[in-house]
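Beneath this line is the structure, given in structure tokens, with notes to follow.
Note that one protein chain of the assembly has been removed; the remaining protein chains are unaltered in position.
To keep things simple, chains are lettered A, B and C as they appear, and every chain counts its residues starting from 1.
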């Protein structure tokens, strides 16, 4: 897998090149990227809109899921570029915070329920 | 920056460990993760809800943006785990596709307008 | 049901009063309301995030669903106010358009599949 050797910095650089080549930095401001991430997330969600949760993805749907997931990740990488963020660092810090908020012992096998644990 | 040395596979493994330690694989199915990515994307968007686009982020808002962006990325990594995806590969393929859909020469300085270029 | 006697104009007026009493017209611009509608829609979605599609809503979840659905509708009414829209009119026109796009004969019992019918 390319994931074994590809660093976050390498992907961030590819996205930065794409944006710079189109002179799109002026559009890739934080507020716009927040909108873009929501829009792409919804395009991913749309693929599951009327689908049973347990219905397996066929090849066509899987291809579309890959594309829409890629779009979400690309805008997240662009947001990290615009905001000068170390994405690995904020991901690892958030995981550490989640570790203490959701201790494995207490939460094993139990999902957070937004109607009860807001 | 940790991003220089952190591979996608390293972050995916951290997320997989977190999920496995809680026996949450049964919740991290593709349809649920699509919902989770949209929900976290909206929590990021909420931070810009009433804000002028040009209003700079102060330290409190910046900290919250980092956390919510991390949440989106964490669920994207979990989706890649659940679906067995090579995230670097699908990101690079999508960027290549965008390169040919939006040639730099034609699109320089011009944003896609969803009302006209659907 | 109050729905039998409550007109759209009555609800729009209630929302307009609420906004005006707080001098919030300056925040309720179209772009901000589009963000607000997405944010509230995601708070509704969150209630179903880890839930099986077939799992019935208990009283607590049903109460939360009602509140979040109300929030989405309130911002839609505010958007209609800000943009000077006749909401009944645009809803009926969109239903008419959907009638011709999805003829009952052809679509009976069959859902639109976003992976195939984009």
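Convention: a residue touches a chain if its C-beta (ideal position, glycine included) is under 8 Å from a C-beta of that chain, and two chains touch if they have at least 3 such contacts.
In this text the structure is predicted, and so the values were computed from the model without any measurement.
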Chains in view touching the one left out: A, B, C
Absent-chain interface as seen on chain B, which is shown: 35, 38, 42, 46-47, 49-50, 52-53, 60-61, 64, 111-116
Touching residues (missing chain, whole complex) on chain A: 27, 32, 35-36, 38-39, 41-43, 45-46, 48-50
Interface residues of chain C (partner: the chain not displayed): 1-12, 14-15, 18, 21-24, 26-27, 29-32, 34-35, 37-38, 41-42, 44-45, 47-48, 51, 53-54, 57, 62, 65-67, 69-74, 76-77, 79-80, 83, 85-95, 97-99, 102, 104, 107-109, 111
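In this section, only the chains that are shown with their structure count from here on.
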Where chain A touches two or more other chains, by residue: 35, 38, 42, 47, 51, 53, 111
